[in-house]
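Structure incoming, see below.
Yeah, one chain of the complex is gone here, protein chain that is, but the others are all in their spots.
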Amino acid sequence: MRMNKPAAALAVAAMMTLAACGGGSSDTGSDEPGDDATFQEGGNAGAFKDESREAPAPVPDDAAEGGTLTVMTAVAPSTLDPTQAYYTDSTAILSDLVTRSLTQYAYNEETNDMQLIPDMATDLGRPNEDNTEWTFTLRDGLKYEDGTDVTAEDVAYAIKRSFAIAELPDGPTYQTTFFLDGDKYKGPFSDKGEYAGVTTDGNDITIKMRRPFSDMDYYASFPAFTAIPEAKDNPETYGQHPLATGPYKFADYKAGSSLTLVKNDQWDPNTDPGRIQMVDGWDFKFAQDTAKLENVIINDNGSAQTTLTYDNVSAASYRQIQAEKERLVTGTQPCTFMWYIDMTKVKDIKVRQAIGYAYPYEDAWKAGGDIVGVTRVPGTSILPPGTAGRKEYDALGIGGVNTDPEKSKELLKEAGAEGYEIKFLFSSDDEQAVAAKDAIVKGLEAGGFKATPIASTVETIRTDRTDYNSPINVRSSGWCSDWPSGGSWFPAQWSGDLVGLEGMPNPANFKEKKFDDEQNRILDELSPEDATKAWGDFDQSMEEEVYPAVVTGYGGVAMIHGSKVGGMANDNVRGMPTFSRMYITQ
Amino acid sequence: MFGYIVRRIISGVLVLLVVSVAVFALFFYGPADPALAYCPETRCTPTRLENIRHSLGLDQPVAEQYGTYMKNIVTGGEFELGAIGIDCPAPCLGVSFKLRVPVTEYLADRFKATLSIALGGAAIFLTVGLTMGILAARRRGTLADKGIVGVSLFINAIPYYLLALLGWLFLISQWGIFPESGYYGPIEEGPVAWVKGMLLAWVILGLAYSTAYARFSRGSMIESLNEDYVRTARAKGLSERRVTMRHAMRAAIVPVVTIFGLDFAFLLAGTIFTERIFDIQGIGLSALDAINGKDLPIISATVLIAALFIVVMNIIVDVIYSVIDPRVRLT
Partner (left out) sequence: MGISPTELSQQDVPAEPEVVKQEIAGRSPVQIALGRLRSDKIAVACVVIVVFFILIAVFAPLLTRLFGVELRAGSPSEDLDQFNFPLIGPPDHGFTWEAPLGLAPNTGHDNLADWLYGARTSLTIATVSTLLATLIGVSIGLLAGFSRGWMDKVINFIIDVFLSLPFLLVALALAPIIVSRFGNSPDALKFWQFTALLLVLTLFGWMTLARLVRGEVLSLREREFVQAARVIGVPTRRILFKELLPNLIAPIIVSISLGLPAFVAAEAGLAYLGIGVVGIPSWGQTIDNAVPFFNTYPLYLYAPLVGVFLLVVALNLLGDAVRDAFDPKTRR
């Protein structure tokens, strides 16, 4: 899943490709060391699934019936078509409130975590022996907002629809990698033939794979795995009003400015173990001014009491809302920000490590508007907190935050590379990005480097960054979990096979035989459990032996809400509010 | 007079043509590749980009693109985005790259908010401005006159966006004296919600603009009060009220009409600051969003529409001019 685009995040790490992370997570605001221990030891991804969750979902005691929750945000979802939804805001709105999928995430109050639970399916799917065939069974009594029945064929159609990347771009694309004929089938619009990868039998939907796919249950939680009646589908307009299967339906949607949801009376709580339907409706206001929306929520007058935002609170307001902790929701996102060092250009490990020592972590974060420890959490491992198998290590011994310019100079001297020139991109049209750039230049120069920032714009920086011919030798970007283990991290960004591919999927141009061999060994030879742990070791040895990336912290979440908003917690799979269980307090 | 109007319309159309060519050339030759805005974040391969350019018609020569654009305004058109067509009825100003809706339809919807601002604001600044101006003129030299002139000079000197910003910050956000601003359809959501959402925007806009009208109407009122025909009217024994309202004002209002016409046209073209600060989803804010999102069809359309308003308003003003001022004869 991709992060939605708050201005600050855009500036620092425009490209994030994050998806469902089933792993547990630590709440940065919480001081219960208990939850952290499990996942940092390696954990078991399966522990975060709860197949037995029963419908209906319990309604909290302090919940009042009725009222409207208002959601204000500075950004706007790029699409509300279930197939295209990949940014966290689109997926949270759709999955939590409007369109149900085969599986879903639900908040667990005891662990402060999201858990994978069944949704339209009766369970989390039944794989065959080698994970090449998955079967899901639909519940009885599922209906669309217009009262018609949801059928297995509709789900099968939705799955086929997700292959129509030409007509419906931007969505997740794992189906093309893992599903049968995924590389050939082009979706129901341009490909009128049959697709053999999905079959239905009564309430059963069976998906056939072309290679083992053990994480299908997680993937089935994406809005793309909802039900779409073929007869009512027009790919160009469906996103204007996707047919609701969840507790709320579209009443009015103005792309880029507002979305009004009202109760869907066809939704039956007895078929849904994860959602409640206490408020009468939801009012989403997009593209709002940040200062304005924060002021409204903080002042907490009248309708502001039932207003919330999913944007990270700005430094201007964080201190004010600090006094009222119960109106501030903090947590993590399974994302790591990095400075990828171009291995083909910066060949000496001493120079690479010197960059890590010289990088002005705190200065750059603060200048960029991040609140350290809240919206940006220092760290040293590439795998972010919450990923199963993650290992805590510190390659440079500076805790991911203590800049050491002397050490940097020393290393440069040893390498005979004093005054080494670092070229990096920044968005010249974003004041905060410019401020962060200034801080980085200052830091690098203090560490004995020559810093040459190269101007780009918010609009073009991602294209510029993925240009192999660009003169830059470090790339600022990031990555977010797709699956609960390192298997979604290293093969996706750190495999030598990716070097030279379109779009620069391997931003560090990292191609080391030893590490490629190790990756293949983990993928081919180890059991899923052993692999989980092996990725943590891989993470550590790669950073300690090669240091191809400076970890510049993990993504944090700090959202504020009015005093009568109930049930709002951080959905740490997405870094969004847990819409599905929210209500207005009595 | 008829001939005059025809000539004015022809020259107006010419102006609009030149504006459209300029806008088209400027934006479409601009380096911001509009296709990029339409390309997904992670998988924008050159082939994909090429396909998008093709489906948007951006790979055609500019002259041809311009021709299509003009043709679509008159006859409407069909747009192919991906595998799906969007019907764009005349007057078609293109289809938004980002929102995938016909621009005309989109802007027409947003126009309601802008029209609301303009109407309410104009009502306030005309009433306040003219009243103050005439009052000051009739009491020329008194304390009241000096007060009005001084205050209006002062308010006029404050940059408008600061006035609006401070107004919003304090009167709405901090002290809550005015209700939350925003656009609510007077029919859909009721006139009360409409007025409440617009109130401070109207007041601030009205206040800022009224200063110019006060000074203007004062000036021209003083001038016409000194005219011979006013003296004649007085000599005939007409009441002072009748002299002011019937005789002097009629002449004094002429220059006011001129600036009002232009001001109103600019307001209709989009009150960017007002809309941005008071969060009113009108044409100005659409334009701002479109500029940030490089949504060229919307940018071009807003510029063209603005020019249209200004040109049309200019013609209307000149015609009204001749109607209210018998001294002006159009030839």
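Order of writing sets the labels: A and B. Residues in every chain begin at 1.
By our rule, contacts are C-beta pairs under 8 Å (C-beta built on N, C-alpha and C of every residue); 3 or more make two chains touch, one makes a residue touch a chain.
Being a predicted model, the structure only gives us computed values, none of them experimental.
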item	value
Shown chains that the omitted chain touches within the full complex	A, B
Contact with the hidden chain (one of A:260, A:452, A:541 or A:585)	A:452
Candidate in contact with the missing chain, chosen from A:108, A:428, A:470 or A:541	A:428
Chain not shown: contacting residue from B:58, B:134 or B:310	B:310
Residues from subunit A at the interface with the omitted partner, ascending	290-291, 294-295, 314-320, 322, 360, 362-363, 365-369, 371-373, 403, 428-432, 434-435, 438-439, 442, 452-455, 457, 460
Touch residues of subunit B, complete complex, unshown partner	11, 14-16, 18-19, 22, 26-27, 30-32, 146, 149, 153-154, 156-162, 165-166, 169, 174, 212, 216, 219-220, 223, 255, 258-259, 266, 269-270, 272-273, 276, 284, 287-288, 291-292, 299, 302-303, 306-307, 310-311, 314
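Throughout what follows, only the chains that are shown with their structure count from here on.
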item	value
Interchain centroid distance [CA atoms averaged], subunit A/subunit B, Å	42
Of subunit A, residues touching subunit B in the complex	2, 14-15, 17, 166-170, 173, 189-190, 234-236, 254-257, 287-289, 292, 295-296, 299, 301, 303, 459-460, 462-463, 502-503
In the complex with subunit A, residue positions of subunit B that touch it	32, 36-37, 40-46, 81-84, 86, 98-101, 109, 168, 173-174, 176, 180, 276, 279, 281, 289, 294
